[in-house]
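What you see is the complex with one protein chain gone and the rest in place.
Up next is subunit A:
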Amino acid sequence: MSINLEHISKSYGKVEAVKNISFKVNPGELFGLIGPDGAGKTTLFRILTTLLIADEGKANVTGFDVVKDYKNIRKSVGYMPGKFSLYQDLTVEENLTFFATIFGTTIEENYELIKEIYVQIEPFKKRRAGKLSGGMKQKLALCCALIHKPKVLFLDEPTTGVDPVSRKEFWEMLKRLQQKGITILVSTPYMDEAALCDRIALIQDGEILEIDTPANIVKHFPKTIYNIGSKDMYELLQKLKEFEHTYSMYPFGEFVHYTDKRDNFNPTELRQYLEKNGLQNITIEKTKATIEDTFMELAK
């Protein structure tokens, strides 16, 4: 096992940040922790990177205990905290050189690993890190976390605050790193990124709701989902809320994802109800459940 958690709990005063969490990450796996802000993702990362000590439970990273063998873990993992944590007053190149030196290596030695990412920021290597755009900063941070060729990479919300194009590029890079045999534990609040992981853990309020492959998680969704559209989104939400058979509904892009309490739901009936209430251009279509739907269902 690359990462192994057994019954990990951690509280800050009276607030229980993570409660009795256990999961395993296989070597070479791209594992995602999916959950909203405040779910306990960062706390888990800090326990695994030996920055915090759990109140209860045991955890291993690459076979080393996070409390006893913390020194060995610190040598062999790469960590990218949620907040941009490089030296803003150092240039791109200086940052990278610095992290290479403190890990006892050089940029040249492991250039192969970071090459694809580094070429994108190389034109700006004389620029101070604080003056980079969000996407560039994340790429630099990833380079710095990778420069010592870690066995396990911990990425805490690496794409938060990054534009969609850079996000996509970032995930492509993670996929390539995975092929090079690096185990990756990544957290994200974006459900669409979850689908790109090998396996994901849905986490909320410090508890794991489910762990499985994205495909299986979606498959387990118990109900049929309908995409409902209308010209007046606000009215549509109001009316659906008042509808007696509504099981769940929440906005999803330009549509509302709707599920019904009954198994023998007839879309025509809903259409009539909505039309009666003065809504226009109504569309009702079956759609496939997404990870977000599953999450909302499990989090209920």
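Here are some notes:
To be clear about the criterion, contacts are C-beta pairs under 8 Å (C-beta built on N, C-alpha and C of every residue); 3 or more make two chains touch, one makes a residue touch a chain; residues count from 1.
By our rule, contacts and distances are computed from a predicted model.
Considering only "TonB-dependent receptor plug", "TIGR03943 family protein", "ABC transporter permease" or "Tol-Pal system protein TolB", the record for the omitted chain gives "ABC transporter permease", by its UniProt protein name. Checked against the hidden chain, the listed residues A:49, A:187 or A:294 yield one contact partner: A:49.
Residue A:74 is the one among A:74, A:168, A:223 or A:245 that touches the chain missing from this view. Not every partner is drawn; the one left out touches subunit A at residues 46, 49-53, 70-71, 74-75, 77, 79, 81, 83-90, 94, 97-99, 101-104, 144.
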